[in-house]
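Below you will find the structure I want to go over with you.
Note that this complex is displayed minus one protein chain, with the remaining chains in position.
Take a look at chain A:
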Amino acid sequence: MIAWGNLRTRWRELVATVLAVAVGVGLLGAVLLAADAARPPVQDRFAATSALAVPPAVAESRTPRTDGLVPWPAGEADALAARLRATPGVTAAVPDRSFPAVPMPGGRPFGVPEDREGGHGFASLALGGYRVVAGEAPRRPGEAVVGAALGLMPGATVPVLFADAVRPVRVTGVTDGPGVYLTDTEAARYAPGVRTIGVLGAVPPAPTGVTLLSGDDRGAVEPVQDSRVRHRGTQLLAALGLLTGVTTAVVVSAALSTVVAGRRRELGLLRTVGATPGQVRRTVLGEAALTGAAGAVLGTALAVGLAPALYRALVAVEAAQPVDGVPPVPGPLLTAGAAGVLLALGGGLAASRTAARATPLDVVVDRGGARTTSRPRLVSGVVTLLVGAGLATATAVADGDGRIGLALTTGAVLVVAAALLAPVVIGGLAGAGAARRCRAGAGAGAGVDAVARARAGAATRIRVGAGARSPGRYRTPFRAGVTATLVRAEAAAAPARAAAVTAPAVVAVGFAVLIGGLVDTMAAAYPAERTAVLAGSVAVEQDGAPGLPDAAVRALAVPGARTPLPTVLVLPGSAGPTAVDAVGTADPGLVRPGEVVLAAPVATALGVTAGDTVPARFADGTTVPLRVTATPPPDERRGDVVVDRAQVRTHDPAALTDTAFLPVGAVPDPLPPGAVARDAQAYALADYAVDARLTTALAGLLVAVSAGYGGIAVAGGITADARSRRTDRAALVAAGATRARLAATAAAEATLAALLGAVLGLVVTLPPLAAVASGLARATGVPVLPVIDPGWASLAAGGCLVVAAATAALTTGRAARHG
């Protein structure tokens, strides 16, 4: 009853909380809707299937090069397909054999440059429901049916880039689907391992050890380049979700605490007329829930509006595939709404505890709201701080993608710690300031209690009044001194109140600086890392195609050239089968057939030592025992898992050399057809360009969200606070304060609180940034310094200060006018 009554009559006080929840739910909902829309669609080339049979996935994947499925060997795949075909109702079961095949009409590559699955067996044509629109099926090696988009007619010959060489292919037919379709025998030679069997007709029961995907689930089988795009999008959305969740929790908690602090007398009245502490707590929680529900309703509407824009942003930074629209499906919206209510309840928990501590005496004695730091807040603040310190250490020793995620989490945890401990810092600073003034003989004691504060305020007011009427030369020092005294006395007497403004400022500035700093630190470090590794090298790549064929690699085999042949091996790890990136190297001094060199961290992770023999499953599905000959420290040039190049080629006929690295001055002239050479710096920058675009977009998005959100919260906190301090204002007015004076004092107070928040926000970003820099330095072997982007930092901090000062001056000025 009371919670509902409060929501109806005091909605102005609760607007800040409702808005905070609404913004949180809106962003969270948009994130979830975008994630839902970004779920992989069923590939066109599987459109006619009823189901896709896939092998079991690895337990752990340490590579972005694979979907994590352990391939079936050719024989096993054919046997399984035959078994599925035998199921009544199944009209066809086709092992899908896909491999790199890039048509090069006129010498220019055709199609998506990263596509490593352009070639298929002819039988796969049926899986997409494609037809041969002209000509006939290929009968012999060197023959193919090609997509009509190529513009070729049956009988034509076109050069096609395969993993071994660019070879001429005779077109026997044209299909309405995309791709190059060889005879199934030739396809099996390029792709002996099978990761998908397409089923037409009825959906059969799944044989043991086989996963059958039907309906939309078939989208799980997607080209590696698509899953990389989606992986980027997922990372971005996860970061946005994390940031939104933390910000909402901090902001809602601060807003509700302010509301409760301003209502202590009324809570005391409830206790007097018979409410138990539990009833008071439930009243506040009920209000939090209702506020959360109101915010959630607004927020879901916001989410529906925001989601398409967010998705467009993802597409723009190549973190999602374009789609027709982002439908407002109920699942994600309900989840976001529920999260909003839960976050409001979570934020209300601390406020309700404070409220339950109200005593009947609060109704007769005005103790001025939230005054000190409660023990639970202090304890959770210290604990959070320790967790943050631990995470910072973990960030420093983490590698790869994990490092950035951990840095963000560290930042989030430290931001929460700073928000929780803000009252302690404020109290400490104000106390120290007051003590210094005491020593200087200026008065104003620390630990001013409410009554003394009101009296001191009144006394100073009278002095101000006198000062205002006295000759001009006395006015300025008096005024400045009085404002400072009032602001300091307020901060010392009720640090938790000032903290309601400080906390959102910590969030806004902390995240803005952290994200901006991460982007800048990485932007400085990654190309430096690559350039250092590639110093004295020239990078040679196949233009417009996923890699260099063996023939080109042979032409580039000058002394000192490195031509790693990447593949994926499945090795037994501690958690089970583990997919790792491996490179084939033609350096008998390093590794010979039947041997493997594992970088020390990989060996440790897999639990093997030099001399052990590990069963390695190759791309063709066969398992080969490999002897671990050495476990040297990591070396970017060598690779973490090194095997013999010829052995890779034997077991992975589809493998392509991404890039060949040649010593400067040793580049053959002319280069192999279609190959381009770039210096190491240009290569490193190009390599980083996509990531840089993504991270910059991420930074912009996250900074806008956190700073905007923080601004709303700062404004909300100040507004609620101004309402709860009518009595104080009345005392000051009675003592002779003008409206301008009240506004100036309030603005100074809010600006200082926001400034402290900005400083704390800056400080908490240092550990994760330093940790990332140290991790990068360790990984790259080049010194990396944490970079703090002055642009983002000053934008977020300046924004908070301006919002704080303006809101405080306006609300106090208005409130004073209305009495």
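Assume a residue touches a chain if its C-beta (ideal position, glycine included) is under 8 Å from a C-beta of that chain, and two chains touch if they have at least 3 such contacts; residues count from 1.
Here is the rule we use: contacts and distances are computed from a predicted model.
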item: Choices "Cytochrome bd-I ubiquinol oxidase subunit 2 apoprotein", "Putative ABC transport system ATP-binding protein", "Monovalent cation/H+ antiporter subunit A" or "Phosphonate ABC transporter, inner membrane subunit" - which one is the UniProt name of the chain not shown; value: "Putative ABC transport system ATP-binding protein"
item: Chain not shown: contacting residue from A:G274, A:P559 or A:P633; value: A:G274
item: Full-complex contact with the absent chain, from A:V260, A:V363 or A:A489; value: A:V363
item: Full-complex contact with the absent chain, from A:R265, A:R627, A:R678 or A:R739; value: A:R265
item: Interface with the undisplayed chain - residues on chain A; value: 1-2, 5-6, 8-10, 265-266, 269-277, 279, 359-361, 363-364, 445, 447, 449
